[in-house]
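Okay, handing you the structure first.
Removed from the display is one protein chain of the complex; every other protein chain stays in position.
Up next, chain A:
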Amino acid sequence: TMAATKTSKEQRYDRQLRLWGDHGQEALENAHVCLINATATGTETLKNLVLPGIGAFTIVDGHTVSGEDVGNNFFLSSSSIGKNPDKLLDNDPEFFHRFTLVIGVQLPESTCLRLGSVLWSASVPFLVCKTYGLIGYMRLVVKEHTVIESHPDNALEDLRLDQPFAELKSHIQSYDLESMEKKDHSHTPWIIIVAKYLEKWLSEHNSQPPKNYKEKEAFRQLIRQGILKNDNDVPEDEENFEEAVKNVNTALNPTKIPTAVEDLINSEQCSNITSQSASFWVMLRAIKEFIQSEGNGSLPVRGTIPDMIADSQKFINLQNVYREKAMQDAAAVSKHVECILQSVGKVSCKNASFLRVVCCRSLAEEYSVDSVNKDEITSYMDSPDSEMVLYLMLRAVDRFYQQHSRYPGVYNYQVEEDISKLKLCVNSLLQEYSLNVNIKDDYIHEFCRYGAAEPHTVAAFLGGSAAQEVIKIISHQFVPFNNTFIYNAMSQTSATFQL
């Protein structure tokens, strides 16, 4: 039955639903992913997408299985389209347009660039993955990826104590700390306490809030003085006041639009809304208009407050003040959305501070001599053992493949003699891009030693990393990397570059 299937899916996916919710799961189940090359890295990535419930997948792989494939690959039988991707690109490049995202694994440079160009024009996100010896490599290619739910780890609270809205002001005014009974006094939320003492401070300091450490300390003292004293003039145990003192910094955080959001609001996509604009930009434009009108220069109120010591009623009442304001603001934003476009869905603005957009450069831009990111490469190469050297070696190895139709050092007898050949590739690479950097011979030796091996543990690590990035793209939750990720299994370190 439908109900039974739903329950069993809820049970099965329970642990991940707590991370990306039912709507994230829905996006995953509606996605169709294409994997090119079912190598160990490829199948590991796919496994980590099948397990959480990806809707459909297609494997394109023209290779036949060899003994060493069976040695490092957990999945022997896969239904694959036995064509090779180059043929598809020749005969039917639009084949790839149907996919939500394409994952290209262990691709030679030429195929990768061709595929990259087709997918870029079709606006299909492309994730390139490669395990090369003890090095893992990922490159995300997506023109514009919007994220409404970024789920930041450490978000600042949105308390508006520096510019309390009308309802918050009158709620604060309804409290008279001086005339309260002890029970009420000790269970007043710290937000109210700070607000009250801030009022006092402002009236005594020319409307200037505490700014530096000295002033904040003085402010804390002011609050402490408010703690009730018993008959022997000894301060009572009022935990809510202790909380107020502890949270002075949080409370005094100025209400500000985060730079990331400012940039988005001032971007071209936000200014030029057309019928083609994604709902993300429509919402952003509506928020911009809100800021300029009802918001008085600020974002819609988020509406959540942290837990704090208080009796239930006081806490809930305070929470509701923020919640109702948030709903009011969201309704105002909705009206703006209506004015911008006819269709409107339910708008929640609680993520307004956390909106993100990730734009990756195309492979063509990365590889072109005219637009290569020289600065990024040379500045990282100031440390000659930075992961950037591994990126350059991967590029050199690709070059070697182009010239010799094989990778260096695959067979034992080749290791020694390929070192000088690979070195020539390194030099020609650096020359072509006018990169004035030095690559230690040790790395050239090491990459010959790798012999294009794909050890399972590195494939497994990369497969996990890649799958999660794919899930981020599909669900539009959490923030994908931008745009090159390198993992060094020797030192167990990693780095992200924007190339």
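Operating definition for what follows: contacts are C-beta pairs under 8 Å (C-beta built on N, C-alpha and C of every residue); 3 or more make two chains touch, one makes a residue touch a chain; residues count from 1.
In this section, contacts and distances are computed from a predicted model.
Per the UniProt record, the absent chain's protein name among "Carboxypeptidase A1-like", "Translation initiation factor eIF2B subunit delta", "DNA 5'-3' helicase" or "NEDD8-activating enzyme E1 catalytic subunit" is "NEDD8-activating enzyme E1 catalytic subunit". In the complete assembly, the contact with the undisplayed chain comes from A:312, out of A:232, A:312, A:405 or A:436. The chain not shown here is touched by just one of A:117, A:378 or A:468, and that residue is A:468.
Annotation for chain A: contacts to the undisplayed chain at residues 8, 11-19, 40, 44, 47-48, 51-53, 66-68, 70-74, 133-134, 150-153, 187, 307-308, 310-313, 315-316, 319, 412, 415, 442, 445-446, 449-451, 453-465, 467-469, 471, 478-482, 485, 487, 489-494, 496.
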